[in-house]
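Just below is one structure, and these are the notes that go with it.
In this view, the complex is presented without one of its protein chains, the others remaining in place.
Chain naming follows the written order as A, B, C, D and E, and within any one chain the residues start at number 1.
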């Protein structure tokens, strides 16, 4: 399957087009930016260039610099900052541990996309955000990669539970995406040994009633029970793995959360400095064994 | 998740705009009012200012005072008073105990939002009302907070049962909201250990057939049975808790109800005076143990 | 819940408005009529006044009298009389016992609304009618009141069965309303201990496909089975109660039916005279015990 | 429930209106015809008068006589004769026994409507027809009457089976109507002791998708199973009864069928002559016992 | 039930009308053709006459002869020949055995309609065709006749299996029609003793969503299981019968297939000559015993 977004060469060309009549500082290199924006659509890139121009104008800068570009990229990827939003100390603390959980698990699991930024400054509709950025563009995803993604999605919620002893409504979106991903592994990609190399359900995207009116169910209730069991089994296994990882690394978890409460935003190097190594310490074999 | 209503600073600005051409008494301070109206939308605030102006005009007051503002706020929060409505003594008594139940449980449970007013003057479509007002704005809700809300919703019905030995149709809306909240805890926020950190059902909000045509069910009948069991278990546990709280405090319950029958409306201080302390006496540990 | 019909004061004002340009006899007192028409909507009241004017005109009366008003009220409440309709002696007899059943049970059960009239003159789409008129307006209904209503609805059918040994299609509407009421007690008002203080199903009233396309079912098949069992249990208990009441009072039942066959229409005082007391003889305790 | 067709007085008036400008023989008495056309709508009566005028005109009669009226009535009740239709001897024989079965069972069961005519001349869309005509208009139906109707509907099929050892597609409509009637007895009229005095399903007649899109099912699968069992039990009991009646009276059955093959159409008197008595010999007690 | 097509007299008149202005050879007798075209609609007959005129014109014949009529009739009944279609030897062989199976079973079973033609020249959308022509028009069908039809529908598939050891997608339409017929026997015509004289499901033909949106299911899942079992039992019994018939007559089956491969089209007399007798050798008793 090919994702309908431009590849690195395509991005470079798109950036050149949108940057043509802009005043650019010498440090702006389209090739470099193109490499750092995998997954961006043409519209995302145009947005980013315009946003950078705006930032430069606001700052009375004569030319758009690489720093403007970086800020613009963050806005496109993660939504606008909402610094004015009033958040209680308690919620800020919960958010810090939630994001620290995402970040730490993403760091520890091998084969995951590197972290771009972690922040507890509200952005768009979120109180906090952990952003990953793939090194290269993928067209297909291995089941091990997807299982790691399940772990990352669950890690915010597990961190809350470990530290505060209870969870909040804030993880609703995480577990929704996690459940959907696990369901696709079972029903579309044949990644459950129990269910075998079959697809379950029929996508109904073109119907006039709207978008995908939900997978059309073309199987028996008995099969539905087995699918539910498999989806739950896969999510619970990931959840257990996350519990173990965060329990064993709770000191680091606390350090990241404290750093977030102090500095609000952390980059990949900040996190590496806190945990004291480059991450990916959970050995692949160990992960495999759990699959 | 961010609720799309203005925060305290936003509210202050909105109030300033709508109050610009109004004749205001010196005691009217936008900042104070803004702090006392969390959860109000821009339209609510505009409504409130206009309503206050109307009340001032009706009373032939030259300027809008803080008292007009307070009355206007109550109308926006709780609907217009319907004093002309004829209600039998029996129904008035049932309503008093129903609202007294809500108020007492909200007072006793720790971590709940403080009570603003309790009344048995019919307002809007209700025979009585217990209104809470949060101290600060929440963007997420902890499971313990939600469990307390279940208790508050059930407490009117339990009070009726304790005092009169039977229930009325008047709690229909309470148990509907209580059931929906418990279902969301199980299906959207992963707050049932039995069901695990998964989401159940798919929201279908955008379909042209209307608003959320009900959660689309994407799970098996067997899972549906487990969800029903969990929702019922959570509601019954809250109901049991309320039974215990009101039974142990039935003397206070009667005092509040009597006060309501005499004075019709009670504020937070009135209730504190009746129960003899500041509330929140049910220890968190005790609540936790029941979770 | 507030029923959107005017209360006694509202009715008096509405009557005054519609009566303004009518020639009224001196005995017509709006206040008295207002007190005798609880549950009437504004349109009902207008209808009644116009109908009374028509009756006066037909009778070549110069002014509308209280008698015209009474007849008009009956027409609005129970539909137009259809005296021309040809009904066999057998059907007339069955109807008399059916209505006598309704009337007697309404008389015997405590807390029910008083009877206004019982008739076997066909009115509207019905072969006979038993009309109750509440003493005061209710905004909520206690479960004991609703259980009595179930009994009244079932009593026509039970009377037929007791007297003729078989039932007819004539009770179809009664058992439909009885079933719907019992279902609401279980699913909307939490009046089944088995099902607990939860609501079952989601009302879908606003959908463009028409009015309430039936409660949307948001529960499992297993829960559906329990709901069915509870609804049936509640109806059967009421049915048993009615059997007992009518069996124990079969002589009175026969007397009322005979009176109906002779006089066609009976008022509350007629029925009291037949049964020899004011009714409500089934003690509340006895009823309660069955709940 | 009142059927929206005119009663005997109404029919007489309607006939007078439509007969006003027609040339009528002296033997035509509207009152007599009105009595002989229960269940006819206003349109049916108009049809009949016009049809009689047409028949008179075709026969070059100067005036419409009672005989024209009779023929016109048959056409309106049973559809136009289709004498030209070619039917094999075998099919004619099967039809004769099928209709003889209907007629004989209708004769033997007490309380059924009297037979008007039996014919094996194809009419409308049917190869043969047995027409009953009620003595007086019913507004409600007793369960015993409905059970007899089930028997009459099944008797054509049973006759075929008894005589020819197998059945044909010709009884498809009979068993469809029989099943629907039995289902209504169980689900709408509370005539199954097992299911009790409750209604099952919700009629959805006004929905824009067409007429009654089928009863909306508002009960559990478990209740559906019980309904199916009851419907089947009721139909099978009727079927058994018919088997017994026709087996015990097979000689008469053959005589009626032979008479039909010879004379094509039989009236009530012809059938009485064949069976040697006035029918209704199956004692009510016997029928009751089976209920 | 009456099929809405003209009978033999009707056909003769329709043929006369459409033949009025055509140049006809003396051998063309409408009466004869009318007798040979049962089941033809008015449109079919008009088609046939026009087609014959076209054939005569193409062949430069001055008048339409009986031979043109015969060819035109075949085209209307079976679709246009598609001689140009390229078919592999293997497919031609499979088709020959498939059609031979249909033909042989139709010959051997008593009471079936006589064969008109068997062909392996592709016609319309089919690779081959076996056409039967009823001797007289039926308005109803006996269950034994329908059971034989099930056998004929299955016989192509069974022949393939017997000769080649496996089946092809080519019988998809046969088994679809066979299943539908068996389902109607069970659900509409009461021909399953197990299911009794009841109809199952409700035809929804007039709904605007299209034609019969499928039988509306008005029964329980438990009944659905029994229906499925009966439908399968009936089809499997027919299949077994066909297996036995074709196994016992495999030499004749091969002879018919060989004749088809050589001559492409066979008439009734050709087949009689091959099997050495007039067919219908499976005694009715034998068939009955299987019912």
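In this section, contacts are C-beta pairs under 8 Å (C-beta built on N, C-alpha and C of every residue); 3 or more make two chains touch, one makes a residue touch a chain.
What you see is a predicted model; the values in this text were computed from it and never measured.
When the full complex is examined, the chain removed from view is found to touch A, E. Across E:131, E:168 or E:258, the residue that sits in touch with the chain not pictured is E:168.
Across E:154, E:198, E:245 or E:260, the single residue that touches the chain missing here is E:154. When the omitted chain is restored, the residue from A:41, A:71, A:131 or A:144 that touches it is A:144.
The missing chain lies against subunit A, touching residues 1-2, 7-9, 136-144, 146, 188-191, 196-200, 202, 204, 206-209, 216, 218-223, 291.
For subunit E, the residues touching the chain absent from view are 82, 84-88, 91, 94, 122, 125-127, 154, 157, 164, 166-173, 175-176, 178-180, 182-183, 209-211, 213-215, 221, 224-225, 227-228, 231-232, 235-236, 239.
Here, only the chains that are shown with their structure count from here on.
Note on connectivity: the fewest steps through touching chains from subunit A to subunit E is 4.
Although subunit A and subunit B carry the same sequence, what matters here is overlap: shared residue numbers make up under half of all numbers found at their interface. Distances between chain centres, each the mean of the C-alpha atoms, put D farthest from subunit A.
Annotation for subunit E: no residues touch 2 or more other chains. In terms of inter-chain touching, the protein chains here are arranged end to end in an open line.
Chain pairs that touch one another are A-B, B-C, C-D, D-E.
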